[in-house]
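Pasting a structure below so you can have a look.
What you see is the complex with one protein chain gone and the rest in place.
The block that comes next holds chain A.
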Amino acid sequence: MRLQAAGVTLGYGDRVVVDGLDLGIEAGTVTTIIGPNGCGKSTLLRALGRLLKPRGGEVLLDGRRIDGMPTREVAKVLGVLPQAPTAPEGLTVADLVARGRHPHQTWYRQWSSDDESAVALALELTGLTDLAERPLDELSGGQRQRAWISMALAQGTDLLLLDEPTTFLDLAHQVEVLELVRNLHQEAGRTIVMVLHDLNLAARYADRLVAMRGGRVVAAGGPHEVLTEELMREVFELDAKVIADPVAGTPMVVPIRPLSRP
């Protein structure tokens, strides 16, 4: 088990969002968390990435309490990309990706040949080598998202948490980003956890789906086990038909009508 949430209770202020949740992430898998708005999936991802401290329970990284580890050591193993990150204006792709090397640098040793090659490799993997000198603001949404993923890759971790990496992207760019995620998984065996809204893409690109509702895990397993008509009713309150995706063979959700509003 690479990453594990053991009885975590999470919240903001007085509000408890997730109460006593257990979840394990196996090494070398792509896990996608799905669920309706406000179900706590992003909150859970933030806790797994130690961006949010649990009120109760603990998050274990390779069997060790993540809170007890120096944050810089965690950053050498675990990369997190929050939802819709923003960069200062004028920052170039190469500069953004170079900042992914931050955990490997100290104030007296700012740049090494390791950093150099990690940045070059991250740019190549994301197909951004030719755009390296362009300011981020001049790129398309899909390219910009690839640049952020490239930064996370330059960090050199084999465990990546991505919070809605496809938000604000059109369908073609969503597929582009998810193909990149799949390559990272297949070629380098990285362990990836992400939050996605699109259920059909989630089913196509994940080994394992985790469906959440009201801060609890309702179902977890392979796409065929999780994405059923019954689960759509229970988790999304949606009457839907689930058929086989004619391209990938994975389950595909065709909505009919919401349960509550006939």
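Going forward, a residue touches a chain if its C-beta (ideal position, glycine included) is under 8 Å from a C-beta of that chain, and two chains touch if they have at least 3 such contacts; residues count from 1.
Just so it is clear, contacts and distances are computed from a predicted model.
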Q) Name the chain not shown, per its UniProt record: "Acyl-CoA dehydrogenase", "Cobalt ECF transporter T component CbiQ", "Iron complex transport system permease protein" or "Multicomponent Na+:H+ antiporter subunit C"? A) "Iron complex transport system permease protein"
Q: Decide which residue listed in A:Ala120, A:Val175, A:Val218 or A:Leu259 touches the omitted chain of the complex.
A: A:Ala120
Q: Consider the whole complex, including the chain that is not shown, and state which of A:Gly7, A:Gly24, A:Gly90 or A:Gly189 touches that chain.
A: A:Gly90
(Q) On chain A, where is the contact patch with the chain that was removed from view? (A) 12-13, 46, 49-51, 53, 70-76, 79-82, 85-92, 94-96, 99-100, 102-103, 105, 107, 110-111, 116, 119-121, 123-124, 129-130, 132-133, 152, 155
